[in-house]
Each structure stands twice: as structure tokens, then as C-alpha cells.
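Missing here is one protein chain; the remaining ones are kept as they sit in the complex.
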């Protein structure tokens, strides 16, 4: 394991300390927790936004704490959901009297821990609403699964719900717009290499030298197919088509595109993929309103990418364009 | 070689196309070149800023093209300086009548090609000034070398010179402030793994499973020492101390800190390093005015980091804080 | 049989011993059809539980169970943390106010616990989870006036045997679909240890 760390059991604590040290004027650490909150939270009259999950997906989620996006992020151990008491602390830290909205990625652990925190908060008189993001089309949604996984599309929920909250939206209005994003956002990923959880010390899985995995999850959960590496164009085509098979995006529709790097992929490759994705969308008469290329939801040092498409209406466009001062998503 | 590309010989062209496709409202491609320019360049009355170099360092340099930073970036082949005719095209594309300022990293190839372009531009009646960035303290500056290499500190030159140009600074004033940044900025890096140039198809060098290289260059040029991996704290201490030995930063001085990932390093590790760096600076009574953590000057998929410190005065602070709309450096 | 404060503490400590002893085994079970952290999660959580129990003086069984629930909640994490926390919280609420718990009360508590567990995990029997151990045990207490330690053991190990052949449709194991058949579910096995511990305490208590 080649990592620049001190102690595998302390990586999350060390990271959180380093994060606070980087942006002391923007974020603060809730004492005795791994919760990072906006310096000025709770903001009176504004609904508080909380997200979080296992660590290892940086800049998710702490990087999205800031004016116009989240009010707090809860960091669990690497790839492990944070516990309800931590989430509760986050909720309490950002409640400005108008309630708190939770953005949860659809993993059993995340859902259970956040839901439990929500109940505890409600018991303390704080109104809580939530959205569960399940944008990954790789794992099908059926009665035989716990549903789709939540991946990079989550960041667009943060952005849009955050803008709604910043503009004075009520808990109900935020819930409505977040539901709309979840209904309209789809993603799919692929990987060339595994990643290594510091505490485990060895790669989570292995791929052969010429092999890639299509549909992989952000913790290395199995995808839908392992096969020899194809070209950037073929990869872009396969992922984009799977997404377009899943959600109807018609000629003339406006969308946002996110090309997300999983950790070790050079930005050069993200742009090479972007060219093909934009070409396919153009050929389908789909209008790309905005494009995001970069690392938004990573899996430690995994090499690979995910593609996210979000169908936009006028409301979503406006909220997507609204200002954000979160370190990892400036607009 | 595991890469998401189409053709190793086309990676730069494909990347540039994908970049334009991502930000069509912000940048344009100068026809028949690999030069990306601000959509609105040339801007009458504003000095044009041009940088560039070999590709593979993304987001450098195209990511820094935008209001408040560069007017154009020239992309060479991977790790190969662009040719003078390309640089000349960039100069011509951004000259708004007040001259053009070139920001060059100190590599023989870059210096020669940019200088030659400058002479050609002057022959066409365009006033040109330049700065050569040599922030890497790993390779000593003596009569026996071509001088220090230019690495991540270059991005801070872009930022500050860009802000000066945007605020209406003259070519001479921009030159002065850029020289000031170069005089006050120092960096040093280290790597855990090599990277693979697409056209070469195999890693540029190899490090043993437990080995790191201190002082490595951003193209994999030899550093000063190969040794067993130490902890994040020890790495942060070694690099920071080398920098502090090279430049006098006194108690009470204000500085900017940049913790830069070389490509494959998880952001988590950058923040772990940041915590230690900030601790050392704090212990030395040095005041950190701003911190930048992320990928600013990469080496394809190399795992490793660099640390940059920039001593600030009031002018540099103001310019550092000024607005930037470049996709890779929003402020 | 009756449960008082000291027997309740003994139960939990015994469960912890078994979990610590089988930490690696639980983790190994979580590797092929999960993410390989169940043993680590449970060992960390139950160790903290025991530390907590040693610090306090308890008057009521429900106070013990409440600390068990809250410590599990804040220390286990993952999916199993809130689930185990829920079962102990439901037990706590059902048994509140009683100094000594008889079998009938315990049966009611277990019933509440299983309902809470199923609700929290949106799971039901047959989905290859801890539910498939908790539910048969609750049934056992519900339908028998006099439960002895060997029937607890028997019911728990029968339940585990059945879990093996189920296909997972909840939790991480559900990603593995058909591949999960033939494997033991880690959360079901750690639940088994909890009832193995209960059986031993029950035996002692019945004497």
C-alpha cells in the first residue's frame, strides 16, 4: 500500500483537521465529531442542508459545504456510513428554525443511519425532510434489490437543493426540487483499477492488466461486466447509451453533463471522454446546457470515470447556475 | 498501459476538443492550432496573458484560461514544449494593443520556443514581455545547471499576473508583479509512483513497492533522493523545511500555501499533508493567509504531491483574492 | 426464567466475548457477499458497550438495554449499527419500568424488537439478513409458555442453517444476487452469538 498517511486508523480525523486548517474562515468542526459545518451555520430563517457518508469520496462531501450548497457534511470512516449520533450533531448544528434537509446516497447503511438520526432530531423538535439519491443505472431497480446506488449525481442534488435553500426555499419546496433532480438524474461508471482502503491495506479487488469493469460502484461494488479495455470513444458510448436507455431525454431537451474522475484518472482522459459524450448528445439533438468535468465523487485512488446526465427545466437551470462558494464547486 | 484514450498520438487533440466542448461559452480554439483562448480575446486595452507548455499537467494550462487569469494557453504534445509558431498564434490571438505577457516554466524547450515566438511577435509589431518561473527548490540553481524547474508555483503567477492584467495593469506593471511572485514563491514535490506517457506506452521510471522519490520533477525528472516511504507528517516536514531553508519567511509574514496533487493522489491525502504543513508554519509564527488544496499542476497519473509557499505583501494579497472565472481556479 | 439487571449485563458481556472471539470469522463471512467490515464493526461496537456497562450502576434492565442500544448506535456504523441499535432500543421501551423481566414480558419485547428491525431495514423474513435469526427466536418466545436454553440454541442454529440457502435481496449482499446463495449472512451469525449468549444466561437463571 503506497499512501501518504500517518496512521490508517486516523486518516479521517487527520483529513478533517487538514480540511479545517485549509478553510478556517469557511468551515468549522463540531467538537468531538467528524462533522464539518459552515462557519455561519445555523442561519436563521434558512433550511439547513446536511449530507455525508463514508469517507474516501473526496471532495464529497465536505468540499460541498459552503454558501449555496451544504450547511454540514458528516464524514464516516472510509467507505463506512457515519453513525446516527454524528448525523444528529450535524442536524442540530445547522437548524436555523426552518428545519433540516438530508441528502442521502442510497446505501443501506447510509439510509438507516440518516433515518435514525432524523427520528432522533424530530424527537428533539427539529423538522427533518430527506431525499435518497439513486442515480446509478448500472444496478437495476427491482423488488429484488435495495434499489440503485447513489453516485456522482448526488453532487448535482447538493447544488440544486442548496441553491433552493439559499434562496429562502421552505423545507417542502426543497424536498420537491430535490425529488425532481433525483427523478431526472442518471449516472454510470467504469474502472480500470481498484482502490485500497487504508485500514485494509490491500486492494479491494483486482482487474487484469487489459481489463476494465463496467458499472462498478464507488466502493468497488461489482458492476455488470468485466472485459478487455476498449477505446475512450467506446467507453463513452457504452455508458451514455445505457443512461439514455434508462431515462427518456428527447430531442431539444436541455441537460447538464458531468464527467467525473474516480481518483487516479488524468484530467486529460476526462476531456477525451467528454468530447465523445458531447458528440453523442449532439447527434441525438440533445442540448447541453452545462458541463462539469473533474473529480466530484471519487473512490480513493481508483482509476476510472462516471458519466452523469441531468435533464433540466427552467427551475433546475436557474438553481444550477446560482452562486456557490463551496471549495469544490464554485459557480 | 491502462488509459481511457483513443489513439496515443491524438490525445492532445482529443483533449483540446473535449475542453472546448465543455466550455464553449468561455473558450475558443484558434483554428489549426492547439491554442485555447478566452472567447472574448483580444480585449481592447488589456494586456494579453499567454502560458502553456507540454500537455499532461492538466488542469495546467487550459484550465487557467478565463477572466482574471490567462487569455490563452498553448498545449504541446505530452511533456513536450509547444513550437514557436503555436505560441505566436496565441500571442496574436490575445493582443489587444497593449502587448502580451508570457508566463514560461523554466525548461530549456519551453524557454527557447516561447522566446523565439516573442521575437517573431515583436517582428510583427507586438510588444512582448515575459517571466520565467523557477520555483522548484529540489534542483539547485548554480552555474552548473540551467536553473531551477518551474512547477506548481506557476499557477500562482497566472493568478496574480492575471488579476493585475484584468485590473488594467500595463505590460511593465504586470512584469513587475510577476517578477515579485517568482522571487517569493518556492515549491518542492515527491512521488510514490511513475506516470506513463501515452505515446511511450510504458512507465517513465519505476519505484519499488516501499519507495518514494523526493524532489522529483513534473515530467519524472530525477529528484534528490529515493528512500523508503515515510509518514505524511515526515514527508510534509521534509518538503516544508527544504522550502523554508531556501527562502526566508519570518515570524509574522503572510503566505499562501498550495498543496498540489500530482494526479493519482486521493484528496484525503492532500488534506492530511496540509494539516502538518499548517502546523509547522504555525509553530514558526508564519501566518497563512490562504490555502489551496487540490490538483493544480499534475504529471498524468503520477501519485505524489508538491508543496508551494508564496510570501505575500499587500499587493499580492489583493491580487490573489481578486475574482477569477477560469474553470480550474475560481475565486 | 427471569431476567434481572445482573443477568442482562452477563448476557451482553457473554455476547461480546463471542463476537470478539469470532471477529475475523465475521469479517471473512462479510467478504464474499459484502464489504468485509462486519467483524470489525461489531467488535468495535460491543467492546464499547462493555466498557460503558462497567462504568455505570444500573437499577433497571431497561437502563442497561438503553445504554447497549445507544453505544451500538454510535460505535458500530454501517448497516448493522442502526439495526442492532433498533432492536435493543425497542426492547428498552417495551421493558421500561420493570426491575425483573419475566418470559412473557421478554416475548413482548422481542416481538417489538423484530417489528422495529423489519421496519428500520424495510426487510422481511427470507431475505438473508439478521431478521432471519431474530424472527424465529421471537416466535419461539411468543408461542411457548416455558422456553428452555436448548430450545433457544436449537431455534437459532436451525435459523442459521436456513439462511445459508437464501438469496440476499437486502443490504450489500443483494448486489451479489444468486452468488449469495450458499453463503452465511454475517449479521445473522452475529445475531446467533447474541442468542447463544442468552441461552447460556437462561440456563444459569433457570437452575
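We just call them A, B and C in the order they show up, numbering each chain from 1.
Everything below uses one rule, namely that a residue touches a chain if its C-beta (ideal position, glycine included) is under 8 Å from a C-beta of that chain, and two chains touch if they have at least 3 such contacts.
It should be emphasised that the depicted structure is a prediction, and the values quoted were computed from it without experimental measurement.
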item	value
Missing chain: touched chains present in the view	B
Which of B:84, B:162, B:261 or B:327 contacts the chain that the document leaves out	B:84
Which residue of B:97, B:168, B:201 or B:222 touches the chain not shown here	B:222
Per the touch definition above, residue among B:6, B:51 or B:113 touching the missing chain	B:113
Touch list for chain B against the chain that is not drawn	76-77, 79-86, 107-109, 112-113, 115-116, 139, 143-146, 199-200, 217, 219, 221-222
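Just so we're on the same page, only the chains that are shown with their structure count from here on.
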item	value
Chain contact graph, described as a line, ring, star, complete graph or other shape	line
Junction residues of chain B, two or more chains touched	none
For chain C, residues that touch 2 or more chains besides their own	none
